[in-house]
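In what follows, a structure is listed as C-alpha cells, so that the remarks can point back to it.
With one protein chain held back, the other chains of the complex are shown just where they sit.
Chain IDs A and B follow the sequence of writing; residue 1 opens each chain.
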Amino acid sequence: MSKEWPLWEVFIRSQHGLAHKHVGSLHAPDAGMAINNARDVYTRRNEGVSIWVVRATDIVASSPGDKDALFEPSNSKVYRHPTFFPMPEEVKNL
Amino acid sequence: MYAQMVETGLKKVQTSDDMSAEEREFQARIDAGVKIEAKDWMPDAYRKTLIRQISQHAHSEIVGQLPEGNWVTRAPTLKRKSILLAKIQDEAGHGLYLYSAAETLGVSRDELLAALHSGKAKYSSIFNYPTLSWADMGAIGWLVDGSAIINQIPLCRCSYGPYSRAMIRVCKEESFHARQGYDIMMALSKGTPEQKAMAQDALNRWWWPSLMMFGPSDAASVNSAQSAQWRIKLFSNDELRQRMVDQTVPQIEYLGLTVPDPDLKWNAARGSYDFGEIDWEEFHQVLKGNGPCNRERLRTRVKAWDDGEWFRDALVAYADKQEAKQAAA
Partner (left out) sequence: MGANCVDAKVNYLLRQGDNALILSQRLSELCGKGPALEEDMALTNVALDLLGQTRMWYTYAGELEGQGRDEDRIAYHRDAHDFKNCLLVEQNNGNYADTLVRQFFFDTWHYFLIGALTKCGDTRIAEIAEKSLKEVTYHLRRSGDLVVRLGDGTEVSHAKTQTAVNELWMYTGEFFNYDEVDQAMVAAGIAPAADELRAQWLAHVSDILAEATLAMPAPDAWMQKGGKQGRHTEHLGYLLAEMQFLQRAYPGSQW
C-alpha cells in the first residue's frame, strides 16, 4: 500500500479571536499543503484568519492522570477568577 | 441514521457487576456528564463502537456528495447551482471533521477508507437511492438533511468530546442545508403543473427511505441500549423517526403536496401522527448491497481512490524530496 499522507492538527484564530483554537485535523503530504487544505476545509465561512498546522506526531499532550498535579493548584486559587468577587449592581465597568 | 444499527460487540447491556473498577469509574464520569477525551482510558467496546459509528457517519457524508453531484451540472439557475455546490462542499467538509474525530480513537483514515471501499464498512442506506429529477435535490435537502439534523443535535451532547465538537460544528452548517432543500420544494410547488408533479414524485420516492434512515425499531436492541448507557446514542430510533414525521407532515401540507402514506393519521391521544408500515425487507436489502445504486456509489468512490493513487504518491514523493534537500542543506 502507498505511503499515507501524515495527519496534521489544525488551529485557527478568527479575525476577532484572541487565540488559536483547535478545530480538527486533516491529511496532507507536507506543511504547505496542510495550510492550503486547512483554509479550504476550516475557513469557508470566515475571512482574515490565522492558521497553524502541526504534525499530529509533534504534539506533546499532558496525560489525563496528571490533571490533579498540574491543575489542582490553580483550581484552589479561586480568587483568580473574576466571578469570585461579586460587585454591587450600581458599580459599572468592573 | 447516518450510522445505522451500530454493533457494540456486546451481548448484554453492562451492569455494575459486569464492569471492572476502571469501567465503573468510566461509567460514572459519563453519568456525571463529563466528556471523555482522546487520551482518556475507555473500554475497548466503547472505543470500537465509536469508531464504527463515527466512521459510518463520515462515509455517509462522503458518499452523500454523489447523489447531489449528479445534478450540480444541471442545476436550473446559477443561484441554485452555487447553493448546491456550497452544500456539496459542506458535505465533504463534514466527512473530514468526522474522520478527524474517528482518528482520535487510534485508527487511520486510510484504514477506514479501505474498509469502505472493500464493502466491509457501511454508510447510510439513503444514499443508495437514485436522484432522478431536480426535485430530488429539494427532497434530499429537506428530508434527508432534515432527518440528519434531528439525529445530530442530540449528538452534540454525546459523551465523546471530539465527536460532540464535530457535531456542533456540523450542526452550525447543517441548518442551511435543510432550508435550501425546502426552498427548492416551495419554488416547485408554487410553479407550473409539471414542476408540482416533479415535486410530488420526488416526495413519493424519498419519503419512505428517509423514514428508514432512522433504522428499525430498537426497543429490544442491546446495541442501542448499551450505546444509550454510554451516551453515544441519546434517543431511540422510533422516537427520532416519530419526531421527523410529526415535524414534516405540516411542512408537506404547506407545500400543498400529499404524504405518500394512506395510513397516515393524526392520533390525538398520543399527540402524534400514526403512520403506515415500513418495508424493512427493503431496508435490509439496501444495507446488504442490493439497493438501486449501491454498486455505482461504491464503484465511483473506489475509482476515485484508485485513479488518484498516482497523485497522492506524487505529493508524498515531492514532500520527501524537499525534506531530504533541507536535511542535506
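Please note the rule applied: a contact is a pair of C-beta atoms (placed from the backbone, for glycine too) under 8 Å apart; a residue touches a chain by one contact, two chains touch by 3 or more.
Every value quoted in this text rests on a predicted model; they were computed, and no experiment measured them.
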Not-displayed chain touches, in the whole complex, chains A, B
So which of B:T15, B:T192 or B:Q326 would be touching the chain we can't see? B:T192
Among B:M19, B:A38, B:A86 or B:L264, which one is in touch with the chain left out? B:A86
Just one of B:L96, B:A115, B:L143 or B:A166 touches the chain that is missing; which is it? B:L96
Chain not shown: contacting residue from B:R243, B:H284 or B:R312: B:R312
Write the list of chain B residues that the hidden chain touches. 62-63, 65-66, 68-69, 72-82, 85-86, 88-89, 92-93, 95-96, 99, 134, 184, 187-188, 190-192, 194-195, 300-301, 303-305, 307-315, 317-318, 321
Name, in rising order, the residues on chain A that touch the hidden chain in the full complex. 5, 26-29, 32-33, 36-37, 39-41, 44
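Keep this in mind: only the chains that are shown with their structure count from here on.
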Chain A and chain B: spacing of chain centres that average the CA atoms, whole Å: 27
Which part of chain A faces chain B closely enough to touch in the complex? 1-5, 7, 23-27, 29-30, 33, 41, 44-45, 61, 63-64
So, in the complex, the side of chain B touching chain A is made of residues 37, 39-41, 89-90, 93, 96-97, 100-101, 103, 108-110, 166, 169, 173, 309, 312-313, 315-316, 318-319, 322-323
